[in-house]
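== subunit A ==
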Amino acid sequence: MGPFDYTVLVPSLPFLWTGLQFSVHLTLIAMSGGIVLGTLLALARLSGPKPLSTASAMYVDLMRSIPLVMVILWFFLVIPLIIGKPVGAEYSAIITFTAFEAAYYSEIMRAGIQSVSKGQAMAGYALGMTYGQNMRLVVLPQAFRNMLPVLLTQTIILFQDTSLVYAIGAKDLLKAADIAGKNYNRPVEMYLFSAVIYFVICFSLSALVKRLQKRYAVLR
Partner candidate 1 sequence: MAMIEIRDVNKWFGRFHVLVDCTSAVDKGEVVVVCGPSGSGKSTLIKCVNGLEPFQKGEIHVNGISVGTAGTDLPKLRSHVGMVFQHFELFPHMTVIENLTIAQEKVLGRGRDAARDKGLSLLDRVGLTEFADKHPGQLSGGQQQRVAIARALAMDPICMLFDEPTSALDPEMIGEVLAVMQDLARDGMTMMVVTHEMGFARNVAHRVIFMDQGRILEDATKEEFFGTPRSERAQTFLSKILSH
Partner candidate 2 sequence: MGYNWHWGIYFDKIKGGEETYLSWLITGFGWTVAISLCSWIIALVLGGLIGTVRTTPRRWAVRLGDAWVELFRNIPLLVQFFLWFFVVPELLPEKLSLWVKQEMPAKEFITATVCLGLFTSARIAEQVRAGILSLPRGQRLAGLAMGFTLPQTYRYVLLPMACRIILPPLTSEFMNVFKNSSVAFAIGVLELTFQARQMQEDSEQGIETYLAVTVLYFICAFVANRMMVWIENRTRVPGYITAAK
C-alpha cells in the first residue's frame, strides 16, 4: 500500500452519506423511543406496584451489566425466533438500541424525578391533580429540564455506540467506510475519514451540551 491517497474519498462520499444517515436515524429513533420507554421504566420503578417495580429494576440492571455487542447479538438471534421470520440487520438494530438505551435513559430519568422536590408533587396533589396529571404536568417537565444535559450526553454516547451494529452487518457510517475501503483498497484512508466525521460530530455536540450546562448553572 502506497502513501495516503485522499482522492478516493470523493467518489465514496454518497455511499458514506447513506451510512451516516442510517447512523443518525438509528440514534434519533433509539433516543425518542429510549426516553419514552425509559421514563415509563423509571415511573414503574419509583411508583409502580411491587412486582412491576422489581421487574423494571431487574430489566435495567440486566441491560446495564451486559456488553452492548452481546445485547445486539442476542436480539438479532431472538427476534426472528419470536416473530417467526427473518428480520434485517437494520430493523434488528433499531429494536435493540431502543430497548438497550431505555435502560440507561431510565436511570437518568429516575435521578431527574428524584431531583424534583417532594413539595412540588404535594402541591400538585393539593390542587386536586391525579397521579397522571401530576407527573405529566408538574414533575416530569421539571425532571426532564433538570436532566436535559445528561440526556443529551447519553445521546452522544448512543450515537457513538451505533457503530457497534457492525457486529450484525447493518450498514451504518462505519460499515459504509469499511465497505468503501475494501472496494477501493484504501481501508486506512476510509477508517481515518470515518473517525474524523465521528469526532467532529461528537465534539461539536458535546461542546454544545457544555454551553447548555453553563447556561443552566446560571439560571439556577
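A quick word on the picks: all candidates are chains of the complex that A comes from, given by their letters.
Miscellaneous remarks
Going forward, a contact is a pair of C-beta atoms (placed from the backbone, for glycine too) under 8 Å apart; a residue touches a chain by one contact, two chains touch by 3 or more; residues count from 1.
Bear in mind the structure is a predicted one, so any value in this text is a computation, not a measurement.
Here subunit A is shown alone, and of the candidates 1 or 2 it touches 2 within this complex.
Every residue of subunit A that touches candidate 2 in the complex is listed here, in rising order: 1, 65-70, 73-74, 77-78, 80-81, 84-85, 160-161, 163-164, 166-167, 174, 187-188, 191-192, 194-195, 198-199, 202-203, 206.
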